[in-house]
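Selected chains from the complex are presented in situ; the others are not included.
Going in written order, the chains are labelled A and B, and every chain counts its residues from 1.
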């Protein structure tokens, strides 16, 4: 049994979903761990992680429209506004989605279903770079 | 230290919650891992996983009523409608709940609290079968 850690930096030029499935698949393959458990961890509180359909881009657009309506930017109930009207909305969106993902690994690859992709969900307007830590344990 | 993988197929005859606690407990017990970490992973993007109270069935009915109101089927903001009005609503419900669960294992069983059950939450109307991957690592 062995393990590996690897931090990746994901550029996020504005609010939206950025797929990182391929980058993660390549790292898992290169790690030498054939069978085990992969964890993906977002080191921020205004961006999150999501597993979603990666075939039809309208799914991502619809998700964004839904979240924008559910968590209005600059909502009058928000007091935390130092960094703009997307600031607190980003924290709420993060709370309602995922900060970490755990995915079993079989035959050298995460066991994602046919339509499942791994995404960084950037909730802030401005261009950023997000630190995501990967961990793999297995044999 | 050792690990085990096992895929189960869960029949889901329509939208709703289907408890899989007992099936998972039996597999953990049969795995020979007495102490460790269990991960449950849903290989789909229109069904999810949830740990919830399994004593009073009204909890499940209330959760469903809440989600049906929060994420209206056929919402006019949804463009992804190929498979019907429950299609995009199912993706949003999945995004707001869980695609994976991690549960410590002690004395040969997941350390669920007294009222905690593990459920597959089917978000589509039609009858399906959902692939759920189990992974256990420990000793």
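Note that in this section a contact is a pair of C-beta atoms (placed from the backbone, for glycine too) under 8 Å apart; a residue touches a chain by one contact, two chains touch by 3 or more.
Nothing here was measured: the structure is a model prediction, and the numbers come from that model.
Counting all copies of the one sequence in the full complex of this file gives 3, of which 2 are shown in place.
The working rule: only the chains that are shown with their structure count from here on.
Remark: subunit A residues 1, 35-37, 50-53, 56, 58-59, 61-63, 65-66, 69-70, 96-98, 101-104, 106, 111-113, 115-116, 137-139 touch subunit B in the complex. Only residues 1-3, 5, 37, 39, 41, 43-45, 70-71, 75, 77-80, 82, 88, 91-92, 94-96, 98-100, 102, 131, 133-135, 137 of subunit B touch subunit A when the two sit together in their complex.
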